[in-house]
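The structure follows.
With one protein chain held back, the other chains of the complex are shown just where they sit.
Labels A and B are assigned to the chains in the order they are written; within every chain, residues are numbered from 1.
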Amino acid sequence: MAKEMKDGSGTVVLSVDGVRKKIGRKWIIDNVTFDVREGEIFGFLGPNGAGKTTTIRMLVDLIRPSEGKITVCGYNVNKDPEKALQYVGSIVENPEVYTYLTGWENLQHFARMQPGVDEARIAEVVDTVRLDQRIHDKVSTYSLGMRQRLGIAQALLGRPRLLILDEPTNGLDPKGIKELREFIRNLADGGLAVFVSSHLLSEIQLLCDRVAIISKGRVLAVGGVDELVARNSPYVLWELEPFDKGRQLLAERPDVILADPAEITLDDSVIAGMGPNSLITIMDDSLIPEIVAVLVMAGVEVRGVHKINPTLEQLFLKLTEGETID
Amino acid sequence: MNDSKWTWRSVSLISIATTLVLITGFGYAVSDVLFPKGDIPLTSLPQATPAPENGAVKSFKVVALGDSLAKGTGDNTGNGYVKNTVAGLAASGVSAELLGNMGINGLTTAGLQNKLKDAGIQYSLRQANVILLSIGGNDLFRGADLLQNGGAGNTPAGSSVGTTGETGTGTKPGTAEGKHSGTGTTPGASGEKETNDLTPESLLAALPEAAERLGKILNTISEINPAARIYYVGLYNPFGDVQEMLVPGNQAVTAWNNAAMDIINRNSKITLVPTFDLFNNHLDKYLSSDHFHPNSDGYKRIGERIVQAIQ
């Protein structure tokens, strides 16, 4: 059935190979390649307008790639959608279901469109997303969170091997986001391959095992999330007293770089929190205890040390070597 | 769920059945229109039984027949002498209703003879007990019809005329247009010419044959409905205000009316309603602006005369 392509961590469920898409005269997607394996949560990270949604639409045959090949469980999505899409459950952008039908009728509707889904399966899925209380109400009365869950329910109906979620946390409150994260993790633990797109690095960091970073239609990097983040030394913000002495001590160390706040990209909240005696360094965070000791020994009072995780912007700066995102 | 299953079943069954029926109908329709098999229909002519004679009850059932006068052309109230007559009868306390007005603009005696062959016209006549007839004017003043139509043709007609089905009201704008060319304020070449065509000779030339046809017409009508009373509206001279036409016109009209009188005297059911004296010397008062047809006052007077004749 599916082509077995053992790659260390599992079977490749989704394979995107050299996909390009031209709309008008412009290459909207230019050479996207990655694999998603079973049991893993794969993040697709990029700013808005980078081509995330276009790529996702190509994965589910809403848009046909101009070049390249997309296969799901070995079947070409564009040439053999009846077979390939059988293994895919997806929510593209928002979960847009029929608001004039009840939740149950929606699920029945989609169930009729794929083989092997019976009423028992519908009930099972409804149970999984915990919509059983309201499933016979019209969708127009549902809250956004409930619609999201109904969307997931329809995506799970056909027992997919690949779940595609486009910005799944959009519009959810923090509690909902947390629940969703746990839910997705559970699904992946059950062997499902999950493909999640997001423009928030933090979300990808919290959720995903591996990530592809896309900008302007190109995949800049693919790899483990930790590995990618680790490539970027974090910023460390110091608050020292006396400031000048502390600054001098830090500047003397070869493993610490003093950063000019004007030249690095930081969250506004971080900049606002910077007092007059603060400075920012670029260094390995494992050095913090040692440096604190050195400073204290030298009589410099360390009033605060903050590790600032790199932002998506920083990651991009690093990956694109200075090319800004817009 | 069960509900949707039931809906689906009934919707699909009904729609499939309906579609089949409609396709059958479509087949019938196409073959029927493309290959009409004209079976000469079971010709059931309108019943030949005359209207029941109710002699005791004085209830008038009026049918009008004839030319533009019957139709009421020139009357901007749209009544004509027909409606005036019915209204006059009703006002005098007897019940009277108009069953139909078969007046057709420009109808001549020859045209009316053809009309009388129509089963529908015959049927209408049979239902009546009072038949109003005016005919002959177009035989005598052949040019007059042209005059009227020419007048209307000069000015672009109001488009509303074409769309209204009610011809009774539809003629009104026409006569109003006729006014402009007819009054002679614009030296309309066409109006001039047609008046010139009317010579005393031409007026009299048509008379003998037309009078003969009138006789036949009156006979036919009384054959169709022997029970009804027939009122023939005599002619007047519409050209009394045209100097060179006054005398020949008067002569021709008088000759016609005399001829009519001759025929009518032979049948007690027919009455001649004279109008010559009514209009003579009062043309400015009773003639409409087309200088041919009566105006609403003129028609009123004719109506009054007919009412008098009926009672």
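For this structure, a couple of remarks:
Basically, contacts are C-beta pairs under 8 Å (C-beta built on N, C-alpha and C of every residue); 3 or more make two chains touch, one makes a residue touch a chain.
The definition used in the following text is that contacts and distances are computed from a predicted model.
A chain of the complex is left out here; the name its UniProt entry carries, from "Electron transport protein sco1/senc", "Quinol oxidase subunit 3", "NADH-quinone oxidoreductase subunit L" or "ABC transporter permease", is "ABC transporter permease".
The absent chain, not drawn in this view, touches the displayed chains A, B throughout the complex. Only one residue in the set A:A50, A:V88 or A:I135 touches the chain that does not appear here, and it is A:V88. Touch with the chain that is not drawn comes from one residue among A:N31, A:N76, A:Q114 or A:T128, which is A:Q114.
Mapped onto subunit B, the footprint of the missing chain covers residues 4, 7-8, 11-12, 14-16, 18-19, 21-30, 32-34, 36-39, 41-47, 61, 71, 97-106, 118-121, 123-124, 127, 149, 152-153, 157-158, 161-162, 165-168, 170-171, 173-174.
Mapped onto subunit A, contacts with the missing chain fall at residues 23, 57, 60-64, 81-86, 88, 90, 92-94, 96-101, 105, 109-110, 112-115, 154, 158.
Heads up, the rule we're going with is that only the chains that are shown with their structure count from here on.
Inter-chain spacing, taken between the CA centroids of subunit A and subunit B, is 90 Å.
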